[in-house]
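One protein chain omitted, others in place.
Here is chain A:
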Amino acid sequence: MIELRGITFTYDDAATPVLDRVDLEVEEGELVLVAGRTGVGKSTLLGVVPGLVPRFTGGTLGGDVLVDGTSIVDLPPRERAHLVGYVGQDPVAGFVTDTVEEELAYGMEQLGLAPTTMRRRVEETLDLLGIADLRARDLRALSGGQQQRVAIGAVLAAHPRLLVLDEPTSALDPTAAEEVLASLTRLVHDVGLSVLLAEHRLERVVPFADRTCLLTGDGRVRVGDTADVLREAPVVPPIVDLGRRLGWEPLPLTVRDARRRVRGLGLPAAPDAPVRTATAAGLTGRGVTVAHGRRAVVREVDVDLPSGIVTALMGRNGAGKSSLIWALQGSRKRYAGRVTVDGVDPAALSADERVRRVGLVPQTAADLLYLETVREECAAADAGARAEAGSCAALLATMVPGIDPEQHPRDLSEGQRLALVLAIVLVAEPPVLLLDEPTRGLDYPAKEALAVTLRRLADTGHAVLVASHDVEFVARVADRVVVMAEGEVVSAGPVRDVLAESPSFAPQVAKITGAGWLTVDEVVAAAGSAGESS
(Lines give C-alpha, C1' and ligand atoms only; values in the text may rest on other atoms or scores of the structure.)
Protein backbone atom coordinates (compact mmCIF):
# COMPACT_ATOMS: atom_id res chain seq x y z
CA MET A 1 0.00 0.00 0.00
CA ILE A 2 2.60 2.55 1.10
CA GLU A 3 6.04 1.98 -0.22
CA LEU A 4 9.36 3.71 0.41
CA ARG A 5 11.66 3.06 -2.51
CA GLY A 6 15.37 3.78 -2.35
CA ILE A 7 15.03 6.53 0.25
CA THR A 8 18.33 8.29 0.84
CA PHE A 9 18.52 11.24 3.21
CA THR A 10 21.47 13.40 4.20
CA TYR A 11 21.33 16.24 6.72
CA ASP A 12 22.78 19.52 5.48
CA ASP A 13 26.06 19.47 7.38
CA ALA A 14 26.56 15.71 7.51
CA ALA A 15 29.08 13.83 5.38
CA THR A 16 27.28 10.49 5.35
CA PRO A 17 23.57 9.88 4.78
CA VAL A 18 21.34 8.93 7.76
CA LEU A 19 19.20 6.79 5.50
CA ASP A 20 20.90 5.00 2.64
CA ARG A 21 18.76 3.43 -0.09
CA VAL A 22 16.03 2.32 2.31
CA ASP A 23 13.23 0.15 0.94
CA LEU A 24 10.19 -0.48 3.09
CA GLU A 25 6.66 -1.51 2.28
CA VAL A 26 3.71 -1.41 4.66
CA GLU A 27 0.76 -3.59 3.72
CA GLU A 28 -2.90 -2.96 4.47
CA GLY A 29 -3.72 -3.78 8.12
CA GLU A 30 -0.13 -4.34 9.14
CA LEU A 31 1.77 -3.03 12.16
CA VAL A 32 5.41 -2.44 11.36
CA LEU A 33 7.86 -1.65 14.16
CA VAL A 34 10.87 0.57 13.53
CA ALA A 35 13.68 -0.31 15.94
CA GLY A 36 17.27 0.70 16.39
CA ARG A 37 19.63 2.53 18.72
CA THR A 38 19.08 6.22 19.50
CA GLY A 39 20.28 8.54 16.79
CA VAL A 40 20.24 6.03 13.95
CA GLY A 41 17.44 7.89 12.19
CA LYS A 42 14.21 6.27 13.36
CA SER A 43 12.42 9.63 13.60
CA THR A 44 13.92 10.69 10.29
CA LEU A 45 12.58 7.58 8.58
CA LEU A 46 9.13 8.13 10.09
CA GLY A 47 9.21 11.82 9.10
CA VAL A 48 9.78 10.95 5.45
CA VAL A 49 6.34 9.33 5.20
CA PRO A 50 4.19 12.38 6.11
CA GLY A 51 6.66 14.69 4.36
CA LEU A 52 8.03 16.47 7.45
CA VAL A 53 11.47 15.38 6.28
CA PRO A 54 12.98 17.29 4.56
CA ARG A 55 10.47 20.19 4.83
CA PHE A 56 10.92 20.81 8.56
CA THR A 57 14.46 19.49 8.92
CA GLY A 58 16.40 20.61 5.87
CA GLY A 59 18.68 18.17 4.12
CA THR A 60 18.52 16.28 0.85
CA LEU A 61 16.05 13.52 0.17
CA GLY A 62 16.35 11.03 -2.65
CA GLY A 63 14.13 8.15 -3.63
CA ASP A 64 10.39 7.87 -3.83
CA VAL A 65 7.33 7.45 -1.60
CA LEU A 66 4.43 5.68 -3.27
CA VAL A 67 0.84 5.22 -2.20
CA ASP A 68 -0.87 2.52 -4.28
CA GLY A 69 1.70 3.11 -6.97
CA THR A 70 1.29 6.90 -7.08
CA SER A 71 4.26 9.03 -6.06
CA ILE A 72 3.57 11.50 -3.25
CA VAL A 73 7.14 12.48 -2.51
CA ASP A 74 6.71 15.97 -3.98
CA LEU A 75 3.50 16.77 -2.09
CA PRO A 76 3.81 18.95 1.04
CA PRO A 77 2.63 17.39 4.33
CA ARG A 78 -0.76 19.15 4.22
CA GLU A 79 -1.62 17.59 0.87
CA ARG A 80 -0.86 14.14 2.32
CA ALA A 81 -3.10 14.63 5.37
CA HIS A 82 -5.84 12.39 4.01
CA LEU A 83 -3.35 9.57 3.38
CA VAL A 84 -0.96 9.66 6.31
CA GLY A 85 -1.73 10.43 9.96
CA TYR A 86 1.30 11.41 12.04
CA VAL A 87 1.65 11.70 15.84
CA GLY A 88 4.97 13.06 17.04
CA GLN A 89 6.97 12.33 20.18
CA ASP A 90 5.23 14.96 22.31
CA PRO A 91 1.50 14.83 21.51
CA VAL A 92 0.74 17.92 23.61
CA ALA A 93 2.99 20.07 21.44
CA GLY A 94 0.91 19.15 18.40
CA PHE A 95 -2.49 20.06 19.87
CA VAL A 96 -4.10 23.00 18.08
CA THR A 97 -7.42 23.44 19.91
CA ASP A 98 -8.61 23.33 23.54
CA THR A 99 -11.01 20.47 23.96
CA VAL A 100 -11.01 16.82 22.98
CA GLU A 101 -13.98 17.11 20.64
CA GLU A 102 -12.62 20.12 18.74
CA GLU A 103 -9.22 18.45 18.43
CA LEU A 104 -10.77 15.35 16.91
CA ALA A 105 -12.65 17.48 14.39
CA TYR A 106 -9.72 19.76 13.50
CA GLY A 107 -8.14 17.53 10.85
CA MET A 108 -11.49 16.84 9.22
CA GLU A 109 -12.28 20.56 9.07
CA GLN A 110 -9.05 21.09 7.15
CA LEU A 111 -9.99 18.33 4.72
CA GLY A 112 -13.36 19.97 4.18
CA LEU A 113 -15.56 17.03 5.13
CA ALA A 114 -19.30 17.52 5.35
CA PRO A 115 -20.55 18.50 8.85
CA THR A 116 -22.71 15.38 9.15
CA THR A 117 -19.76 13.12 8.31
CA MET A 118 -17.61 14.95 10.85
CA ARG A 119 -20.22 14.56 13.55
CA ARG A 120 -20.49 10.84 12.93
CA ARG A 121 -16.76 10.26 12.78
CA VAL A 122 -16.07 12.19 15.97
CA GLU A 123 -18.52 9.95 17.82
CA GLU A 124 -17.04 6.82 16.24
CA THR A 125 -13.51 7.85 17.12
CA LEU A 126 -14.47 8.68 20.70
CA ASP A 127 -15.85 5.16 21.09
CA LEU A 128 -13.05 3.43 19.22
CA LEU A 129 -10.42 4.84 21.55
CA GLY A 130 -12.55 4.69 24.68
CA ILE A 131 -12.41 8.43 25.34
CA ALA A 132 -16.10 9.29 25.06
CA ASP A 133 -16.28 10.52 28.65
CA LEU A 134 -13.48 13.00 27.97
CA ARG A 135 -15.15 14.81 25.06
CA ALA A 136 -15.55 18.22 26.67
CA ARG A 137 -12.37 18.10 28.74
CA ASP A 138 -9.47 20.52 28.41
CA LEU A 139 -6.65 18.81 26.48
CA ARG A 140 -3.93 20.08 28.76
CA ALA A 141 -5.66 18.74 31.88
CA LEU A 142 -5.69 15.13 30.67
CA SER A 143 -3.30 12.43 31.84
CA GLY A 144 -0.45 11.34 29.57
CA GLY A 145 -2.16 8.18 28.35
CA GLN A 146 -5.38 10.06 27.62
CA GLN A 147 -3.49 12.77 25.71
CA GLN A 148 -1.73 10.16 23.61
CA ARG A 149 -5.04 8.48 22.79
CA VAL A 150 -6.64 11.81 21.87
CA ALA A 151 -3.69 12.60 19.60
CA ILE A 152 -4.08 9.25 17.86
CA GLY A 153 -7.84 9.77 17.61
CA ALA A 154 -7.35 13.24 16.18
CA VAL A 155 -5.41 11.94 13.18
CA LEU A 156 -7.51 8.81 12.94
CA ALA A 157 -10.78 10.69 12.53
CA ALA A 158 -9.61 11.90 9.12
CA HIS A 159 -9.43 8.20 8.06
CA PRO A 160 -5.83 8.11 6.82
CA ARG A 161 -4.54 4.95 5.15
CA LEU A 162 -1.44 4.79 7.33
CA LEU A 163 -0.81 5.87 10.91
CA VAL A 164 2.76 6.91 11.76
CA LEU A 165 3.59 7.02 15.49
CA ASP A 166 6.89 8.22 16.95
CA GLU A 167 7.42 6.66 20.39
CA PRO A 168 3.79 6.55 21.45
CA THR A 169 4.39 4.95 24.87
CA SER A 170 7.79 6.26 25.95
CA ALA A 171 6.47 8.86 28.39
CA LEU A 172 3.69 6.70 29.79
CA ASP A 173 3.41 4.56 32.88
CA PRO A 174 2.93 0.82 32.26
CA THR A 175 -0.86 0.93 32.62
CA ALA A 176 -1.34 3.92 30.33
CA ALA A 177 0.98 2.36 27.77
CA GLU A 178 -1.17 -0.76 27.77
CA GLU A 179 -4.28 1.35 27.19
CA VAL A 180 -2.71 3.00 24.15
CA LEU A 181 -1.39 -0.24 22.71
CA ALA A 182 -4.71 -1.99 23.27
CA SER A 183 -6.42 0.79 21.31
CA LEU A 184 -3.85 0.45 18.54
CA THR A 185 -4.19 -3.32 18.18
CA ARG A 186 -7.93 -2.91 18.06
CA LEU A 187 -7.55 -0.47 15.17
CA VAL A 188 -5.20 -2.78 13.32
CA HIS A 189 -7.36 -5.86 13.83
CA ASP A 190 -10.86 -4.42 13.50
CA VAL A 191 -10.46 -1.46 11.15
CA GLY A 192 -7.57 -2.80 9.09
CA LEU A 193 -5.46 0.30 9.61
CA SER A 194 -1.77 0.16 8.75
CA VAL A 195 0.59 1.38 11.45
CA LEU A 196 4.26 2.33 11.29
CA LEU A 197 5.68 2.95 14.74
CA ALA A 198 9.02 3.60 16.40
CA GLU A 199 9.59 2.73 20.02
CA HIS A 200 12.47 2.40 22.48
CA ARG A 201 10.54 0.30 24.95
CA LEU A 202 10.50 -2.76 22.73
CA GLU A 203 9.16 -5.02 25.49
CA ARG A 204 5.87 -3.19 25.19
CA VAL A 205 5.35 -3.36 21.42
CA VAL A 206 7.18 -6.42 20.13
CA PRO A 207 4.23 -8.78 20.78
CA PHE A 208 2.01 -6.59 18.58
CA ALA A 209 4.35 -6.12 15.63
CA ASP A 210 3.76 -8.05 12.41
CA ARG A 211 7.12 -7.13 11.00
CA THR A 212 10.13 -5.18 12.21
CA CYS A 213 12.33 -2.74 10.39
CA LEU A 214 15.70 -2.53 12.11
CA LEU A 215 17.95 0.43 11.41
CA THR A 216 21.44 -0.94 11.60
CA GLY A 217 23.27 2.34 12.08
CA ASP A 218 25.01 2.59 8.72
CA GLY A 219 21.91 3.98 7.03
CA ARG A 220 20.64 0.59 5.91
CA VAL A 221 17.64 -1.29 7.25
CA ARG A 222 16.83 -4.92 7.78
CA VAL A 223 13.14 -5.67 7.32
CA GLY A 224 11.51 -8.94 8.11
CA ASP A 225 9.69 -11.15 10.54
CA THR A 226 10.11 -9.71 14.06
CA ALA A 227 11.71 -12.85 15.50
CA ASP A 228 14.20 -13.08 12.63
CA VAL A 229 15.22 -9.44 12.81
CA LEU A 230 15.60 -9.39 16.59
CA ARG A 231 17.84 -12.44 16.54
CA GLU A 232 20.83 -10.21 15.79
CA ALA A 233 19.54 -6.79 16.77
CA PRO A 234 21.64 -4.54 19.06
CA VAL A 235 18.50 -3.50 20.98
CA VAL A 236 16.20 -6.23 22.26
CA PRO A 237 13.62 -6.54 25.04
CA PRO A 238 14.50 -8.78 28.03
CA ILE A 239 12.35 -11.61 26.72
CA VAL A 240 14.33 -11.84 23.47
CA ASP A 241 17.59 -11.35 25.32
CA LEU A 242 16.72 -14.35 27.49
CA GLY A 243 15.70 -16.44 24.48
CA ARG A 244 18.88 -15.57 22.59
CA ARG A 245 21.19 -16.38 25.47
CA LEU A 246 19.49 -19.68 26.21
CA GLY A 247 19.43 -20.58 22.51
CA TRP A 248 15.66 -20.94 22.25
CA GLU A 249 14.33 -21.64 18.77
CA PRO A 250 12.00 -20.21 17.57
CA LEU A 251 12.67 -17.03 19.51
CA PRO A 252 9.74 -16.31 21.88
CA LEU A 253 8.24 -12.84 21.57
CA THR A 254 5.40 -12.95 24.07
CA VAL A 255 5.35 -13.74 27.76
CA ARG A 256 3.09 -16.71 27.06
CA ASP A 257 5.50 -18.34 24.62
CA ALA A 258 8.46 -17.76 26.88
CA ARG A 259 6.67 -19.16 29.90
CA ARG A 260 6.18 -22.46 28.11
CA ARG A 261 9.86 -22.65 27.29
CA VAL A 262 11.01 -21.77 30.78
CA ARG A 263 9.10 -24.71 32.27
CA GLY A 264 11.48 -27.15 30.64
CA LEU A 265 14.44 -25.33 32.08
CA GLY A 266 14.23 -26.81 35.57
CA LEU A 267 15.01 -23.56 37.31
CA PRO A 268 15.87 -23.81 41.00
CA ALA A 269 14.05 -21.65 43.55
CA ALA A 270 14.49 -17.93 43.13
CA PRO A 271 17.85 -16.73 44.35
CA ASP A 272 18.28 -14.81 47.55
CA ALA A 273 19.11 -11.31 46.59
CA PRO A 274 22.41 -9.96 47.76
CA VAL A 275 21.15 -7.47 50.31
CA ARG A 276 23.13 -4.29 50.37
CA THR A 277 23.37 -2.60 53.71
CA ALA A 278 23.02 1.07 54.24
CA THR A 279 26.22 2.81 55.26
CA ALA A 280 24.69 5.97 56.71
CA ALA A 281 21.35 7.70 57.19
CA GLY A 282 21.47 9.70 53.96
CA LEU A 283 18.21 11.61 53.64
CA THR A 284 15.18 11.19 55.87
CA GLY A 285 11.78 12.71 55.28
CA ARG A 286 8.97 12.55 57.80
CA GLY A 287 5.37 13.51 57.11
CA VAL A 288 6.32 15.34 53.91
CA THR A 289 3.23 17.07 52.53
CA VAL A 290 3.05 19.21 49.41
CA ALA A 291 -0.05 21.21 48.54
CA HIS A 292 -1.07 22.72 45.24
CA GLY A 293 -3.49 25.43 46.27
CA ARG A 294 -5.80 23.61 48.68
CA ARG A 295 -5.19 20.20 47.11
CA ALA A 296 -2.62 17.86 48.67
CA VAL A 297 -0.45 16.38 45.90
CA VAL A 298 1.83 14.63 48.40
CA ARG A 299 0.29 13.63 51.70
CA GLU A 300 2.30 12.78 54.82
CA VAL A 301 4.97 10.71 53.13
CA ASP A 302 7.72 9.13 55.24
CA VAL A 303 10.77 8.27 53.20
CA ASP A 304 14.28 7.07 54.01
CA LEU A 305 17.06 7.25 51.48
CA PRO A 306 20.02 5.58 53.15
CA SER A 307 23.51 5.99 51.72
CA GLY A 308 24.72 3.13 49.58
CA ILE A 309 21.23 2.19 48.44
CA VAL A 310 19.40 2.90 45.18
CA THR A 311 15.71 3.52 45.82
CA ALA A 312 13.20 3.55 42.96
CA LEU A 313 10.06 5.68 43.10
CA MET A 314 7.19 4.36 40.99
CA GLY A 315 3.56 5.14 40.39
CA ARG A 316 1.12 6.38 37.76
CA ASN A 317 1.63 9.61 35.81
CA GLY A 318 0.46 12.32 38.20
CA ALA A 319 0.84 10.29 41.40
CA GLY A 320 2.98 13.03 42.98
CA LYS A 321 6.43 11.59 42.29
CA SER A 322 7.92 14.78 40.87
CA SER A 323 6.36 16.92 43.61
CA LEU A 324 7.87 14.67 46.27
CA ILE A 325 11.30 14.79 44.63
CA TRP A 326 11.33 18.58 44.43
CA ALA A 327 10.10 18.83 48.01
CA LEU A 328 12.83 16.47 49.23
CA GLN A 329 15.41 18.58 47.42
CA GLY A 330 14.06 21.63 49.19
CA SER A 331 13.33 23.89 46.18
CA ARG A 332 9.63 23.25 46.27
CA LYS A 333 7.85 24.50 49.37
CA ARG A 334 6.60 21.87 51.76
CA TYR A 335 3.21 22.32 53.31
CA ALA A 336 4.26 20.26 56.31
CA GLY A 337 6.87 17.71 57.36
CA ARG A 338 10.60 17.50 57.98
CA VAL A 339 13.51 16.60 55.72
CA THR A 340 17.03 16.16 57.05
CA VAL A 341 20.35 15.54 55.32
CA ASP A 342 23.34 15.39 57.67
CA GLY A 343 21.17 16.98 60.36
CA VAL A 344 20.28 19.96 58.14
CA ASP A 345 17.01 20.77 56.38
CA PRO A 346 17.93 21.50 52.74
CA ALA A 347 14.95 23.85 52.41
CA ALA A 348 16.54 26.15 55.00
CA LEU A 349 19.70 26.56 52.93
CA SER A 350 20.47 28.91 50.05
CA ALA A 351 20.22 27.45 46.55
CA ASP A 352 23.99 27.28 46.24
CA GLU A 353 24.35 25.48 49.57
CA ARG A 354 21.47 23.15 48.74
CA VAL A 355 23.09 21.72 45.61
CA ARG A 356 25.99 20.58 47.82
CA ARG A 357 23.62 18.51 49.97
CA VAL A 358 21.05 17.18 47.51
CA GLY A 359 21.58 16.87 43.77
CA LEU A 360 18.53 16.71 41.49
CA VAL A 361 18.29 15.83 37.81
CA PRO A 362 14.86 17.07 36.66
CA GLN A 363 12.61 15.43 34.10
CA THR A 364 13.63 17.79 31.30
CA ALA A 365 17.31 17.64 32.09
CA ALA A 366 18.20 19.96 29.20
CA ASP A 367 16.74 22.87 31.21
CA LEU A 368 20.02 22.99 33.11
CA LEU A 369 22.10 23.64 30.00
CA TYR A 370 22.58 27.08 28.50
CA LEU A 371 26.07 27.28 26.99
CA GLU A 372 27.37 26.57 23.52
CA THR A 373 29.80 23.73 24.08
CA VAL A 374 30.23 20.81 26.43
CA ARG A 375 33.58 22.29 27.50
CA GLU A 376 31.98 25.61 28.55
CA GLU A 377 29.24 23.80 30.45
CA CYS A 378 31.81 21.77 32.35
CA ALA A 379 33.97 24.80 33.07
CA ALA A 380 30.97 26.78 34.37
CA ALA A 381 30.02 23.87 36.63
CA ASP A 382 33.56 23.62 38.00
CA ALA A 383 33.70 27.34 38.67
CA GLY A 384 30.31 27.38 40.34
CA ALA A 385 31.08 24.45 42.60
CA ARG A 386 34.56 25.81 43.28
CA ALA A 387 35.86 22.42 42.24
CA GLU A 388 39.21 21.78 40.64
CA ALA A 389 39.16 22.64 36.94
CA GLY A 390 38.44 19.58 34.87
CA SER A 391 36.58 17.62 37.52
CA CYS A 392 33.27 17.89 35.69
CA ALA A 393 34.86 16.73 32.45
CA ALA A 394 36.50 13.85 34.32
CA LEU A 395 33.14 12.79 35.82
CA LEU A 396 31.58 12.92 32.37
CA ALA A 397 34.36 10.82 30.90
CA THR A 398 33.87 8.06 33.48
CA MET A 399 30.15 7.91 32.62
CA VAL A 400 30.23 8.31 28.83
CA PRO A 401 33.72 8.34 27.39
CA GLY A 402 34.55 10.00 24.13
CA ILE A 403 32.30 13.06 23.99
CA ASP A 404 33.76 15.79 21.82
CA PRO A 405 34.12 18.80 24.20
CA GLU A 406 33.47 21.25 21.36
CA GLN A 407 30.04 19.77 20.58
CA HIS A 408 26.89 21.74 21.27
CA PRO A 409 24.96 20.14 24.16
CA ARG A 410 21.82 20.00 22.02
CA ASP A 411 23.61 17.88 19.43
CA LEU A 412 24.40 15.18 21.98
CA SER A 413 22.32 12.03 22.12
CA GLU A 414 19.74 11.78 24.92
CA GLY A 415 22.02 9.51 26.94
CA GLN A 416 25.06 11.76 26.52
CA ARG A 417 23.08 14.86 27.46
CA LEU A 418 21.74 13.16 30.58
CA ALA A 419 25.29 12.18 31.52
CA LEU A 420 26.42 15.79 31.06
CA VAL A 421 23.66 17.09 33.35
CA LEU A 422 24.45 14.37 35.87
CA ALA A 423 28.12 15.36 35.80
CA ILE A 424 27.21 19.04 36.34
CA VAL A 425 25.05 18.12 39.33
CA LEU A 426 27.66 15.74 40.77
CA VAL A 427 30.47 18.30 40.64
CA ALA A 428 29.08 19.84 43.83
CA GLU A 429 29.55 16.43 45.48
CA PRO A 430 26.08 16.04 47.00
CA PRO A 431 25.75 12.96 49.24
CA VAL A 432 22.15 12.52 48.06
CA LEU A 433 21.12 12.30 44.39
CA LEU A 434 17.55 12.43 43.09
CA LEU A 435 16.66 11.66 39.47
CA ASP A 436 13.24 12.32 37.95
CA GLU A 437 12.38 10.01 35.02
CA PRO A 438 15.97 9.78 33.70
CA THR A 439 15.37 6.89 31.27
CA ARG A 440 13.05 8.79 28.96
CA GLY A 441 14.40 8.54 25.41
CA LEU A 442 17.28 6.22 26.34
CA ASP A 443 17.87 3.01 24.44
CA TYR A 444 18.94 -0.22 26.13
CA PRO A 445 22.73 0.40 25.99
CA ALA A 446 22.28 3.96 27.31
CA LYS A 447 20.07 2.66 30.12
CA GLU A 448 22.66 0.05 30.94
CA ALA A 449 25.33 2.77 31.13
CA LEU A 450 23.10 4.83 33.45
CA ALA A 451 22.46 1.78 35.62
CA VAL A 452 26.20 1.17 35.97
CA THR A 453 26.73 4.82 36.90
CA LEU A 454 23.99 4.82 39.54
CA ARG A 455 25.28 1.54 40.98
CA ARG A 456 28.77 2.96 41.26
CA LEU A 457 27.48 6.12 42.93
CA ALA A 458 25.61 4.02 45.51
CA ASP A 459 28.68 1.89 46.12
CA THR A 460 30.73 5.01 46.80
CA GLY A 461 28.32 6.02 49.54
CA HIS A 462 25.70 8.14 47.75
CA ALA A 463 22.02 7.85 48.53
CA VAL A 464 20.19 7.60 45.19
CA LEU A 465 16.48 7.98 44.41
CA VAL A 466 15.23 7.32 40.86
CA ALA A 467 11.66 8.01 39.80
CA SER A 468 10.85 5.86 36.78
CA HIS A 469 8.07 4.18 34.82
CA ASP A 470 10.59 1.80 33.36
CA VAL A 471 10.02 -1.48 35.18
CA GLU A 472 12.96 -3.24 33.53
CA PHE A 473 15.33 -0.44 34.49
CA VAL A 474 14.10 -0.43 38.09
CA ALA A 475 14.51 -4.20 38.29
CA ARG A 476 18.06 -3.80 37.05
CA VAL A 477 19.23 -0.94 39.25
CA ALA A 478 17.17 -0.56 42.43
CA ASP A 479 17.56 -2.10 45.88
CA ARG A 480 14.33 -0.76 47.28
CA VAL A 481 11.11 0.43 45.68
CA VAL A 482 8.56 2.96 46.90
CA VAL A 483 5.21 2.95 45.06
CA MET A 484 3.04 6.07 45.23
CA ALA A 485 -0.61 6.62 44.34
CA GLU A 486 -2.66 9.77 44.81
CA GLY A 487 0.19 11.39 46.74
CA GLU A 488 0.54 8.62 49.29
CA VAL A 489 2.95 5.73 49.64
CA VAL A 490 1.06 2.52 48.93
CA SER A 491 3.91 0.06 49.22
CA ALA A 492 7.59 0.17 50.02
CA GLY A 493 10.20 -2.50 50.46
CA PRO A 494 12.92 -4.53 48.75
CA VAL A 495 12.68 -4.46 44.98
CA ARG A 496 12.03 -8.22 44.69
CA ASP A 497 9.00 -8.14 46.97
CA VAL A 498 7.39 -4.96 45.67
CA LEU A 499 7.76 -5.64 41.94
CA ALA A 500 6.61 -9.24 42.26
CA GLU A 501 3.49 -8.24 44.18
CA SER A 502 2.19 -5.87 41.52
CA PRO A 503 0.91 -7.16 38.18
CA SER A 504 1.47 -3.87 36.35
CA PHE A 505 4.95 -3.24 37.73
CA ALA A 506 6.30 -6.78 37.29
CA PRO A 507 9.26 -6.93 34.87
CA GLN A 508 9.12 -9.34 31.94
CA VAL A 509 11.46 -11.83 33.55
CA ALA A 510 9.24 -12.06 36.62
CA LYS A 511 6.21 -12.58 34.42
CA ILE A 512 7.95 -15.44 32.65
CA THR A 513 9.60 -17.27 35.52
CA GLY A 514 7.38 -16.30 38.42
CA ALA A 515 8.04 -14.09 41.39
CA GLY A 516 11.53 -13.82 42.74
CA TRP A 517 13.45 -13.43 39.48
CA LEU A 518 14.18 -9.98 38.18
CA THR A 519 16.89 -9.90 35.56
CA VAL A 520 17.96 -11.92 32.55
CA ASP A 521 21.45 -12.38 34.05
CA GLU A 522 20.04 -14.21 37.07
CA VAL A 523 17.97 -16.59 35.03
CA VAL A 524 20.77 -17.33 32.58
CA ALA A 525 23.20 -18.04 35.42
CA ALA A 526 20.70 -20.29 37.21
CA ALA A 527 19.80 -22.12 33.99
CA GLY A 528 23.50 -22.69 33.31
CA SER A 529 24.13 -24.25 36.71
CA ALA A 530 20.91 -26.27 36.52
CA GLY A 531 22.09 -27.69 33.21
CA GLU A 532 25.50 -28.63 34.66
CA SER A 533 24.16 -30.36 37.78
CA SER A 534 21.72 -32.57 35.90
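One rule holds in what follows: a contact is a pair of C-beta atoms (placed from the backbone, for glycine too) under 8 Å apart; a residue touches a chain by one contact, two chains touch by 3 or more; residues count from 1.
Simple rule for what comes next: contacts and distances are computed from a predicted model.
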item: Chain left out of the displayed complex - its UniProt protein name, from "Glutamyl-tRNA(Gln) amidotransferase subunit A", "Putative tricarboxylic transport membrane protein", "Energy-coupling factor transporter transmembrane protein EcfT" or "Probable peptidoglycan glycosyltransferase FtsW"; value: "Energy-coupling factor transporter transmembrane protein EcfT"
item: Residue, one of A:Glu109, A:Asp127, A:Asp190 or A:Asp521, that touches the chain absent here; value: A:Glu109
item: Omitted-chain contact residue, chosen from A:Glu79, A:Glu232, A:Glu249 or A:Asp411; value: A:Glu79
item: Of A:Leu19, A:Leu142 or A:Val155, the residue in touch with the unshown chain; value: A:Val155
item: Selected residue (touches chain absent from view) among A:Thr364, A:Thr398 or A:Ser504; value: A:Thr364
item: Residues belonging to chain A that touch the chain removed from view; value: 50-52, 55-56, 76-82, 84-86, 88, 90, 93-98, 101-102, 105-115, 118-119, 122, 154-155, 158, 326, 329, 331-332, 351-352, 354-356, 359-362, 364, 366-371, 380-381, 383-386, 410, 424-425, 427-428
